[in-house]
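Our next item is chain A:
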Amino acid sequence: MKSYQVASFAFVSVLLASRVALAQEPPAPPAEAPSSEPSLEPLPEAPLQPRPIGVPPLQLRSTTSVYAAPNAGAESEDAPVYTPSKPNSYFRFGLGARVTYAPNAGLDPFTESDSIGQVSLEVSRTLLARGKTSLAIGIGWDVGAKATTARGVDSDLTHHRVLVPIEGRYHFASWLYGFGKVAPGASLLALAVKDASAPTALSDLRPGFALDASVGASFLIIGHGPADQKKARLWATPEFGYGWTTSARPTLTTDAREDVLGVEEGASMNLVAVRGGFFRLGIGVTY
Partner candidate 1 sequence: MKNRAKIGLFSALLCTLALTACGDREEVWAEAPRGVQAFGLRDRVVVLDDSAKRVVSLVAAADQKLERTSVRVGANVASVVPSKDLEKLFVLSYGDLPRRSAEDERPSLTVLQTGAERRIDLSSAHGGLVADPAGRYLAIFAAAPGTLGTRPPPSSFVENPNEIVIVDLEAPPGKEAVVPRSIRSFGGKPRAVTFTPVVNLPGGARRLLVIETDQDVTLLDLDHVHDTPERPEITVRLGTGSTAKPLAPAGIVIDDGEASRSDDTRIAIRISNDTNVVMLTLGPSAQGSPNDFFPTVNLSDVGGPAQDLAFVKTDGGLRLAALVPSVRAAVLVEPSTGLTQKVDLPEAYSRLALVTGAVPGTTGTADVALLYGATTSTQGVSFWALGKTAGQPYRSLEAVPLGTGVRSVLDVPAPRGDLKVLESANGNGFFVLDLASRTASPLVTTARPKLSLSPGGERLWAFPDGGNVISRIDLSTLHPVTLPVDRQVEEVFDVTNRAGGSSVIALDTRGTVSATVLAADAVDAIGGRTTFGLLLEGLP
Partner candidate 2 sequence: MIRRIPLGLVPGLLLLGMACGQAGESTASDDTDGGTTGPAPTSTGGAVAPPAADAAPPPEREVESSFEAPVATGSFVWVTNPKSGRIAYIDVRSLVVKTVEAGNGPTYLAAVPGANVDTTVVLNVLSNDASVLRATATGIDVKSVKVAKDANAWAFSADGRYAIAWADAKKRPGAPKTEGFQDLTVIDLSGATPPTVLAVGYRPVLVGFARNAPIAHAVTQDGVAIVDLATSPPRLVRNVPISATPTEDPGTRDVAVTPDGKTALVRREGSPSITAVSLETGARVEVALNGPVTDLDLTESGDRAVAVVRSTSTVAVLPIPGVLTQPTQVKNVTVTGETVGSVVLSTDGSTAMLYTNASQTERVTVMNLLATPDPTFRTVKLYSPVLAAFAAPDARHATILHDVKTLDGAFSLVPLAIDLPAKIVATKAKPTFVAMTESVAIVSERGDSQKIYGAYLAKLPSFEVERFTLASPPIAVGIVPAAKRAFVAQQHPEGRITFLDLDTGLARTLTGFELASRVVDGSKP
């Protein structure tokens, strides 16, 4: 993918995300929050009694007049009962689709285009929550595979990333938070070629170190309510960032190397590294 395309995509994504962030309806008022506003109807008047001399005046609990809402008595009778929890602090289970654009020549035998799609699974837990900010840590697994032909023979690759995302969040509202994430971890690239001149497929496994850095936002889809209410919530989370892995030089050898007469020397391929921008779109469930 050309750089200008990446820039355009990033720009469009940011634009769309910001529009989403900014183009919001006024939120519905939370029903369970006690109102401090005076009620609309005055309470029934109590007859006024002369106060004996020497009796100090009544101590009022508040300086404000208290008015009861017309249904105050009734509401206080229907409000749910929950144990408030720390707001913005939860477990999150995420599932997403990730596409990494990794223009690496070493991958050309195994993929027709420079993009690699992966399925992402992630579990995280908020460690700290202070006001609108929170910090979460988790574990994630991205896995994807591609198959094509390389010089007329079948080839495929499978890429695993096991990451430890460390995510800092800013909760703009109860239904939106943005985040920045750094996720170090490990990468495993499995490469294979089915060559007619070899008795079995030629393959190699290349582990390495991986690191992702990304930003994104989560939008609450289902589960609106008090932030401190512990309940399941469904989020939509677009995210983009940059993934990086260490490079390695695969050496393709047969699967039955010990059966080859003599010594087998592998086919030395170009350096492979899955590095490049990525975009992930996922859904998450928090609790």
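A word on the picks: all candidates are chains of the complex that A comes from, given by their letters.
Keep this in mind: contacts are C-beta pairs under 8 Å (C-beta built on N, C-alpha and C of every residue); 3 or more make two chains touch, one makes a residue touch a chain; residues count from 1.
As the structure is a computational prediction, the values presented were derived from the model and not from experiment.
Chain A shares a touch in this complex with candidate 1, selected from 1 or 2. Residues of chain A that touch candidate 1 in their complex: 1-2, 5, 9, 12-13, 16-17, 19-20, 23-25, 97, 99, 101, 103, 105, 107-109, 111-115, 117, 149-153, 175, 193, 195-199, 202, 219-221, 236, 238, 252-254, 260-270, 279-281.
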